[in-house]
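Here's a structure for you.
Only one protein chain is missing; all other protein chains are in place.
Moving on to chain A:
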Amino acid sequence: MSTAAHSAQSSQPAQGKPARPEAAAKPKTLWSLLLRNRLAALGLTFIFIWTVIAIIAPWIAPHDPYATNMANKLQAPSASHWFGTDNFGRDILSRVLYGARISIWTGLIAVAISFVIGVPLGGIAAYYGGRTGTVIMRLMDILLSFPSLVLSMAIAASIGAGLTSAMIAVGIVGIPEFARLMFGQTVSLREKEYIEASRAIGVKNTVILYRHILPNALAPLMVQATLGMGFAILTASSLSFLGLGVKPPIAEWGAMISEGREYIISGQWWLVTFPGLSIATSILGFNLLGDGFRDVLDPRLRSGK
C-alpha cells in the first residue's frame, strides 16, 4: 500500500526534473521529440503501464497473491487464473501484479542511492581535483573492476538476505557510473565563464556545485538514471533468483522464476514465463526510454528515426 504511494510520488519529480534545465530554451520540444522517437515512446508506454500496475495492484489483482490452495496447484492458464497457478496454488497473475510494486520500488530506491552518493562524489572529485579527486575516482575504479552481479551478491550476502539489503547492494554497485558521469560533466563545466564568474564574486564552492553545475549536468545524469532503473531491476531480480533478495512468500519476479524453474522440465512453463516477461518488458521499457532520452538530449545523436 505505502509502497505504491511512495513510488508514485517519487517517480513524479524524477521524471519531471530533467525537463527543467532544458525548459527555458525549448519548452515543448523535449517531450514531443521523445514521443516522435517511436522506440522511446514504446519504452515510455511499458514504464507507464508497469507503474500504474504497481500503484493499483491491490485493486486489480483477481486473487490474494499469498493465499495458498494446494488443491489448485500448478493449474495451466485458464479463465479463472489467466496466468495459471504456482506450486502452492497461488494465482500467478496476482503475484506478477504485486511483483511490479517490489521491482519498481527496488529500482527507484537503488537508483536513488546510486544517485545521491555517486553524483556528489563525482562532483567533488572533479571540482576540487588534486588528491581528493584522485582518491575518490580510484575508489570508483575499484568498485567498477568487480563484475556488478558478483559485487552486489557479496554486499547483499554480507548485510544478510532481504529486500532492503538487496536495494542497498544494487545501489552501491551503481554508484561509480554516476560518479564517473558527474566527474566528466563537472570537469567540462568547471571551466565555463559563468562558473568562473560566480567564483569571482565569491560564491561558495558548495553552492556553485549544487546551484550551477548540477542543474547543467542533469540531462546525462537522467539518462543514466533511466538506464540504471533497468539495471537495478534486473540485478535485484537476479539477487532474488539466487536467494539473496526477498524473503518467502513475497511475490518478486526473480524469486518467482527461481521457485518456478524446477517445474520447467515437468511442463509447467507458466511459472517462469510470466515473471520472465515482466522483467523483460520493464527493463526494455527503461532502456528504450533511456536511449530515447539520450538521442533527444544529444543533438549529435539526433537522427531521423
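Operating definition for what follows: a residue touches a chain if its C-beta (ideal position, glycine included) is under 8 Å from a C-beta of that chain, and two chains touch if they have at least 3 such contacts; residues count from 1.
In this text, contacts and distances are computed from a predicted model.
Missing chain, UniProt name from the options "Peptide/nickel transport system substrate-binding protein", "3-hydroxyacyl-ACP dehydratase", "Na(+)/H(+) antiporter subunit F1" or "Lactate utilization protein C": "Peptide/nickel transport system substrate-binding protein".
Of the options A:38, A:192, A:211 or A:261, the residue whose C-beta touches the omitted chain is A:261. Taking the whole complex into account, chain A touches the unshown chain at residues 66-68, 70, 73, 87-88, 157, 160-162, 177, 223-224, 227, 230-231, 234, 243, 247-249, 257, 259, 261-267, 269, 272-274, 276-277, 279-280, 283-284, 287, 290-291.
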